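Complex shown without one protein chain; remaining protein chains in place.
What follows is chain A.
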């Protein structure tokens, strides 16, 4: 029987296809026949020292894969299969596996460690093997005394696997016991490299669990030393794992670096200049992590939030020596790969992180490298210089860089035609970054601006990732200044060429590569949104061709899922472009309105939900552009509005639809058919009371009632009771905890209620029905007092303005009937505070309300 199983396992790995299939087939039928028995046999096979490596290993892997899946749902099912085995079966298999951990055969003990990693973590999470760790460590100690060193390596490897599987849980039991085993393995004099590697790996995988232990200086220092020794180890694998531990500890517990930063500095600086890429990479990653931590600490300090990390400004201290090393690493880039992650990429990110921390100081540290390399004859040096420049742009001031940019930009424009693709790519990227952060440095020279645009437009014809960067650079160019209120701008004369060349780029066959099409459409959108008034005539001409493109997407042949994705992307991009065109063209868009509406509605047939949001925004912009002109399309659009409001699960669509309906009432007064508004009131009331809908959307829905009331005036009467009931309910929500989301939500909610009441009374007044409002004054006064009594921090300018606005509205309209009731101290104080606001528009409302109150 046992020989037979060995043979099957060997067959299943045979080079002979037929034999292999047979082997696989028999394994499958054995599994189906009696899984528990088969698994016990597999475990035995793994354990048998006299069996060949190949069959032992495959036995273990089959055993493990029976319970492991990448798919979360499947993983749960498989875990249940294991747990439903009888206890004696599970115990038997586990015992065999644990015994194998000490095998003299490395493959066998590692495979076994892997299987226990899978099964052990399942049992641990189900509380079937609570003593997992102490069992393993107990067994290890017992066997070690008998003189076996393999068992130590096997168990530590196994603990590493388990810790990896358990990454999601909060804490482990027996932390000290585990730590002791690991640190023993890392530091014992008897440890060989294999053992050190498995111990260091186990530590790496379980670091997060030891956070509390790191609070004890003795343990922390001991472990830090162990990691540093591992990082210094001659064996490259151990050294790399040691460095990885240091990277991780910088993230898990920044404070522990304090006593060791000098040692780590030396190790990492040495590793960056050694020949080994992997060690250099981890060294860069260490400083990247420190950068990110210090950035976060600085932000928290700015926001005056508590943090237990003590910011040490290590980066500031080491940057003078670190930056030159990083610059050198930039020249180790891969000739073809941009998407991988190597030392050059890591160093690029590092430089930009450092530049954000030390700001202008980075210029002095990099300027020599940039100027030496950017004119270098070797492509990799040239590209390194370009990338270095683009990395330091974000943190520095424009006047610091004016000269660097003056010198570099003409070169970069030349390099857009360099022979080496990578040089062209990085140049386009660097130009984009210059536009993003230092447009003023370029704008002062029209000739440079002109040359830049010309060169970038040419690059749109380059290979996709260069063209994509060029499109992005053009987007940043348009984004840099808002010229919408200007008659003309320095960019106006390039408007048509830019739009045309970008449109051509969107039609490229290879447009989906490197997101080229998306970037090109974005650049068009931004160009439309921000251009000066003298471009509007040309923009109007562009509506028709772009609209035709959208129409064409509905008849695209959809042969694969790729085609579907392509269709959605194009529809999304075009909706965005057309939305901005409506915003800019306003009434002029009217001649295309019908076709636009039809297109946008057809986009809703696309099963991809995100494009519905794009379409809804486009419709909204049409409402605003057309005003009353939209009325004739209301009948066809109305069902989509109702559908959008009811799509509770698509929160953003729901909110955008709410917004659109609000705009509808705001722009069209009184002419919306009665059956329409009554339906909107119904669906909004239902949505607000639904628990399925996220709270965040509800304040906006409440606001729409105000829009409706203002629009239909006295016709709001039939809804008054139901709507005010909802408002009263919303106004009674109270702060229960110090949670920013909740505070935000309640503030929004209260403000919405106030503004909506304002809308209602103003609307009623227009049809002389203001007396109806008298019923609600008492509860409004109570609400205002509640607002007054909340913590001062929660009452911002916007809230004061809404409150004073409502008070002013009521007193202006109902006057002496209610005046006395409002003349109470809390209301006085709210209005006073509003009148004394530093913001003019707020103070204005406050003063007006005050004049009504007295």
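Assume a residue touches a chain if its C-beta (ideal position, glycine included) is under 8 Å from a C-beta of that chain, and two chains touch if they have at least 3 such contacts; residues count from 1.
Simple rule for what comes next: contacts and distances are computed from a predicted model.
Participant: Which name from "Ubiquilin-4", "Importin subunit alpha", "glutathione transferase" or "Pyruvate dehydrogenase phosphatase regulatory subunit, mitochondrial" does UniProt give the chain that's left off?
Facilitator: Of the names offered in "Ubiquilin-4", "Importin subunit alpha", "glutathione transferase" or "Pyruvate dehydrogenase phosphatase regulatory subunit, mitochondrial", the one UniProt assigns to the missing chain is "Importin subunit alpha".
Participant: Of the listed residues A:418, A:663 or A:770, which contacts the missing chain in the full complex?
Facilitator: Selected residue, touching the omitted chain: A:663.
Participant: Per the definition of touch given earlier, which of A:38, A:67, A:161 or A:472 contacts the omitted chain?
Facilitator: In the complete complex, the chain left out is touched by residue A:472.
Participant: Touching the left-out chain: which of A:385, A:511 or A:805?
Facilitator: Of the candidates A:385, A:511 or A:805, A:805 is in touch with the missing chain.
Participant: Write down which of A:100, A:191, A:288 or A:452 is the residue touching the left-out chain.
Facilitator: A:288
Participant: Which of these touches the unseen chain: A:129, A:773 or A:848?
Facilitator: Considering the complete complex, A:848 is the one touching the chain left out.
Participant: Need a quick check: the contact residues on chain A for the chain that isn't drawn.
Facilitator: Given the touch definition above, chain A has residues 167-168, 208, 248, 251-252, 285, 288-289, 292, 338, 341, 345, 348-349, 352, 426, 429, 432, 468-469, 472, 475, 515, 518-519, 522, 572, 576, 579, 583, 610, 613-614, 617, 620-621, 624, 652, 655-656, 659, 662-663, 666-667, 703, 706-707, 710, 755, 758-759, 762, 805, 808-809, 812, 823, 828-829, 832, 836, 840, 844-845, 847-848, 850-851, 854 touching the missing chain.
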